[in-house]
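A protein chain is absent from this complex, but the other protein chains hold their places.
Labels A, B and C are assigned to the chains in the order they are written; within every chain, residues are numbered from 1.
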Amino acid sequence: MTQLILEDQHGETTMVNMGPQHPSTHGVINLRLLLQGEVIAKIDPIVGFLHRSIEKLGEMTPYPGFLPYTDRVDYLSAMFGNQVYCMAVEELLGVEVPRRAEYLRVIACELNRIISHLIAVGTMAMDLGAFTPFLHAIRERETVNDFMERICGARINYSYMRIGGVPRDLEPGLDKDILKFLDRFEKFIPEFNRLITGNEIFVRRLIDLAVIPAADAISCGLSGPNLRSSGVDYDLRRDRPYSAYPEFEFRVVTGEGYRGQTGDCYARYWVRIDEMLESAKIVRQALLGLPEGDVKAKVPRKITPPKGEVYSAVESSRGEMGCYLVSDGGEQPLRVRFRTGSFTAMTVLPKIVPGLMVADLTAFFGSLDVVAPEIDR
Amino acid sequence: MSSTVFDYFTNIRNAFTSIFHGLAVTFSYLFRKPTTIQYPDRIDTPVQQMLPPLFRGILEVDVGLCIGCNLCEKTCPLGCLRTAVVRDPETNQRYITRFDVDISKCMVCGLCSENCPTGAVRHSTEFEASTANMVNLVIRYVKPGERIPVHKPVKGEESPGLPQNEPIARAHKEWDEPPPVDPDQVRGRVRWKNDGAPEEEQSS
Amino acid sequence: MYHWGEGFAMPTKLDWLLNTPRKNSIWYLLFATACCGIELMQTGGPRTDLDRFGAVFRATPRQADLLLVAGSVTYKMADRVRRLYDQMPEPKYVLAMGSCANSGGLFARSYSVVKGVDKIIPVDVYLPGCAPRPEALNHALLTIQKRMMKDKWSVRRTTSSEKLL
Partner (left out) sequence: MKELFFELSQSWQLEPLEMTGAIALWLVVVSAIVLSFVATFAGVTSWVERRVAGRMMSRIGPNRVGPQGFLQWMADGLKCFLKEDVIPNEVDKPLFRFAPYLVFTGTFAAFAALPFGYGIVAADLNIGIFYVTAITALVVIGILMAGWSSNNKWSLLGGVRSAAQIVSYEIPSGLAILSVVVLAGTLNLQAIIAGQGGFPWDWYIFNNPFTLMAFFIFFASILAEGNRTPFDLPEAESELVAGYLTEYSGMRFVFFFFGEWANLWVMSALITTLFLGGWQIPGVADLAGVVAGVQGAAKTLWILLSVVVFFAKTLVLVFVVIWIRWTLPRLRVDQLMVMCWKYFVPFGFLCMMGSALFVLIAQSPLGETVHLVVRLALTGLGGLVLLLFVRRTILNVRELQDPFYFKVLE
């Protein structure tokens, strides 16, 4: 702060605090801006307003008891938090997860990816001033939330997976309902595109804005849709296969610069729209080819993994989500650490934002799709 | 914005067509049924009954089924359940003297209900519990001074359990009801871990 | 504090007159700290339409009547929450939504989370759940409405610091 004020010697700049309470910072993040008129000269992202010390709590909680906390690492895609933690512990324990459980996990995760991206594209439209698309996205989200309720009993913080599988099988009739929804969803996306994606004002606001070149994206450690929209073809689901993903056919969506350049905000938006359709495809395949069998492997009630350390990673809806676990052979992990996509996405701000306008910042921030607890944990 | 004359006119055309399509979409929603469920009063069935039985609402306890194993309290990562069991030295019968659930802490993860051997602890589909007094959020399933004998499951017989989707006794009370005077409470909140060892013998 | 004598019908009528518009146009502050914020958005969404009760969100605390503390409040955030509360004009109400706002919830053992938002600002209604369903939030709104109807025009509401100290 002092540094910013020192630079403002001639009174030509204004310092503005954007956040922590601001409609478009997507949670409690403080962006300290130095403005010249409406143009941003410098940005100073200040995080930590939602630091809930999840990692520290992990060291104080037994292995199964920590599972609900992993929901809250990224509340918009809680399934991935569950999955990455379960995968890490399973690897430590050496437990083989039944195939049906893997399929169920994939179904839950991909449904979660759909609703997470729905929020992403919806809030992005809202950041640009269009409120209706956001509520249309929320409406579709409600349907999936109902499915989530029937799969695991909760709407956001699922706590669905267990170490060694999933606690229960699908409810009878649910698969048919999900398939029905997917049919509807594939018609909803074109309508959504007619409403907002193709809108000329929306396009003009986004194309050629805040281009992140592939080299920058890699050096900043971006991952997930933000990285892929810069043209880097990298997806953990395909490149470092886990769970049942190798058995499904899907396209890794990369940004192609639909109307502007590769790596601009519009590309990031489109990657998410396309990924939702790809996720729908995966869910459909998984539901149709659901194998028979158990849904949970035999795991002792008291989990004491052998000494060792492990890193597991999944492709979350906000990029690579990793979990690093160190076990000392006790009931509680010695160290838990999460690697999240949003935190790395924040590092790109000071590089890209200077020179943009305030209105562009909200669009750019929306296109990065960060979630506050994932940054602060 | 645009570099050539062609772009200039393309922009104008695109603006008109895209706005046309957008307006058509929003207009068409005037001819569709709103998805709103008019929650409290203008619905046919209560929302509690519309929810899937799996839904994790407020914890409910059938103390009659509790075998006093204390597993729920041990599983809960937060300690939002609190049980106490005493043993009658003469008859050797164990009694539950305390079964409190602090739903203001509960994170509805479902670990306790999953681990409960008899299904005494389970999640209801009830969710209406907003209240003006924090005290109302602590549900005491065993009244102070009451002693309930533990359940002894018969082998080969299923536990009766609570009927599904039955609303539990409401935690909600009128907002301005005076809080019960209880030395156990600090600023309207029941003190949990630091309140010293209870007199009752812990069964563990 | 002055109380009207019994049998004097005016205060109740006046109270009704003053409280009815208040309860039917609760504008809440668009302020979401954590997970509950998503449910807050969904509550404003199509399925559970808060607008039915005249509740809309405002982006600035100056125009808000209700501060919905949706989610955990950390120590770093605490004075901001307090400031937002102070910026709101009277009469103002606070709804603590979710376990984290009620009592710290699952982060009660954490070193950086405020154990219940009622340590910073006075809370009118507590709503348990993690995260509460939209319908539960709707129910909490109705509870707030009930609470508003019991306000007396002749009695000043206890404000912030008085209630805490």
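Things to note:
Here is the rule we go by: a contact is a pair of C-beta atoms (placed from the backbone, for glycine too) under 8 Å apart; a residue touches a chain by one contact, two chains touch by 3 or more.
Note that the coordinates shown come from a computational prediction; the quantities given were computed from them, not determined experimentally.
When the full complex is examined, the chain removed from view is found to touch A, B, C. Against the chain not shown here, subunit A presents residues 14, 16, 22-24, 35, 38, 125-132, 135-136, 139, 184, 187-188, 190-191, 194-196, 199, 201-202, 204-205, 357-360, 362. Within the complete assembly, residues 18, 20-22, 24-25, 45-47, 49, 51-54, 56, 58-60, 62-63, 65, 87, 89-91 of subunit C touch the chain that is not shown. By the touch rule set out above, subunit B reaches the unshown chain at residues 1, 12, 19-36, 38.
What we mean here is this: only the chains that are shown with their structure count from here on.
Taking each chain's centre as the mean of its C-alpha atoms, subunit B lies 21 Å from subunit C.
In subunit B, the residues touching two or more other chains are 35, 77, 107-108.
Multi-chain contact residues of subunit C (touching two or more other chains) are listed as 46-47, 106, 109, 130, 133. Per the touch definition, subunit C reaches subunit B in the complex via residues 46-49, 52, 95, 99, 102-106, 108-109, 116, 118, 124-130, 132-133, 135-136, 138-140, 142-143, 146-147, 150. The part of subunit C that touches subunit A in the complex is made up of residues 29-35, 37-39, 41-42, 45-47, 59, 61, 71-72, 74, 76-77, 80, 84, 106-107, 109-113, 130-131, 133. Every residue of subunit A that touches subunit C in the complex is listed here, in rising order: 20-23, 27-28, 48-54, 56-57, 60, 68-69, 72, 75-76, 119, 135, 138-139, 141-142, 145, 155-157, 372-373.
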